[in-house]
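Have a look at this one before I ask anything.
The complex appears here minus one protein chain, its other protein chains still in place.
Showing chain A:
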Amino acid sequence: MDPEPKKGDDSPSNSCNSHGPLHPQSPFPDEVLEKVLSFVDSHKDRSSISLVRKDWYNAERWTRSKLFIGNCYAVSPEIVARRFRRIKSVTLKGKPRFSDFNLVPLDWGANVYPWLVMFAKVYPFLEELRLKRMTITDEGLELLAKSFPRFKALSLSSCDGFTENGLKAIASHCRNLTEINIQDSITEDVGGGWLSCFPENFSSLEILNFSILNGDVNFNDLERLVSRCKLLRVLKVNESITLDELQRLLVHGPRLTELGTGSFPQELTPRQYEDIETAFCNCRNLQVLSCLWEATSVYLPLLYGACASLTFLNLSVAPLQSGEFAKFLAHCPNLRCLWVIDTVEDKGLEAVGLSCPLLEELRVYPADPDDRDHRDGVTELGFLAVSRGCPKLHYVLYFCRRMTNAAVVTIVQNCPNFTHFRLCIMTPRQPDYLTNEPMDEAFGAVVKTCTKIKRLSVSGLLTDQTFEYIGQYAKDLETLSVAFAGSSDWGMQCIMEGCPKLRKLEIRDCPFGDAALLSGREKYERIRSLWMSACRVTMKGCKLLARESPRLNVEVIREEGGNEDQALKVYLYRSVAGPRKDAPPFVLTL
């Protein structure tokens, strides 16, 4: 039978072979099955495997070591702990994505603490924790730091709730830490003292990213840390570190594959300039470069030496003008991924089209999202220029103030391989600026031409026609974001009845009401979640849906104002854990 004593009575081999006539003997011994499964990493594949038959389900649950939970409320810590026994890595996602844009009140939930308590009991050998849009308090970080002796990697993306005290606990207690990766966090000010808490003999760090935190760190401590961590390959500092200080940290230059610069100082002496230039030239293997803050044309040339093998350039918080940007690009022939601010304007994007033939991903962020300064930003022309020069482009996020249907039609003809098409025409309900027509044909072209489209964000003036197109053509679509669009319930119905692979749907400010909401009742258990805010959904409609669908959590976020019948913020998701037990008073589970 089972040679490994540690499995105990509950072992898969014991249980499945004892099922006689109902479960014919598996063609493989369990050891073989488990061995094979140990090579399967993808959680999607593993989910499929677990559905084949009971012995495969058991083999899978014993061999899974990486847990991915896309919605922390879809399942509970208890259920997870019962099913899986040997988890080393956990990825958890919490709040709806619109929480990034302040649409979800604070204290909504997604606190990881109850999960950590369970993990401490059941997975003492946990090594990695990756959180997205969750709240983790100092208490949680302390529990994490003290409960898992082999803990290695902490990644927090869009998380909140912690201060430097929590990070101090991590730095002080996690002897085997290889990764601290904090991105897009929305915490209050987090001090920088934690960086000084790593013990003197600590040297295992490979990834250090604290660029988003705004506390001042002690440079000397950072320098010592960096110099003793010989395996460090990702270093992204925050704005408290200036370029001349960064230069001293580049002692490991050739080992670094990813670098995030700090801030750029006001003045450099010629000697400093030289030293920095040399240090960057030393970074021969850099693949990813992020520039922070005030990267002006004076300093950009310093970075040129590091750009030869660059594949990802992130200038999304460093506004540049088109001229200096074009010059920079000339030094980055291997770029595959580029994030810029629209201060580079169409001219800058023309340079992208000319200099970056390998480009696969482009994101253009607005310098002036609230249109205070009435800047031009980028237009359809810039996008066209990129599409002409970058045929491999498949991921775009583009913020602009004007667009035409014709341009988009041409763009997708040039680049038919889009998998992610996120176009944000910043003025709500803005039509094609040349023809004054809705932008229906633009998105129609996207879904008709780009058969592999997986993620779509629509904007501009859109009628139900857009949704007819999407429902009909976007067979692989998984994520759809809709804002200020549609004419009637029919629009949303088209989506609900089409898009067989849809997983996440988020809608705001659209004229979709109860009929639209209810039209999706068959679909909701097959998707991860639906967000609808500022639409025409009522409490009645939500209650009806909730009544019909026991395995859905239909939550309404109640806010001040608005009348009692409206359901102004609805978030529904499938769950095997039942209604949330930690819902704050303003979240009503129907």
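By our rule, contacts are C-beta pairs under 8 Å (C-beta built on N, C-alpha and C of every residue); 3 or more make two chains touch, one makes a residue touch a chain; residues count from 1.
One rule holds for everything that comes next: contacts and distances are computed from a predicted model.
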Omitted chain, identified by the protein name its UniProt record gives, among "Transcription factor Pcc1", "Aminotransferase class I/classII large domain-containing protein", "Auxin-responsive protein" or "Cell cycle control protein": "Auxin-responsive protein"
Candidates A:Phe399, A:Tyr473 or A:Tyr524 - the one touching the absent chain: A:Phe399
Touch with the omitted chain, as defined above, among A:Ser65, A:Thr137, A:Thr257 or A:Ser316: A:Ser316
Of A:Gln465, A:Thr479 or A:Ser575, the residue in touch with the unshown chain: A:Gln465
Residues in chain A touching the chain absent from view: 98, 100-107, 158, 184-186, 189, 212, 214, 242, 263-266, 292-294, 296, 316-319, 321, 341, 343, 365-371, 373, 399, 424, 426-429, 431, 436-438, 440, 461, 463-465, 468, 481, 483-484, 487-490, 493, 508-509, 511, 513, 515, 533-534, 536, 558-563, 566, 568, 584-586
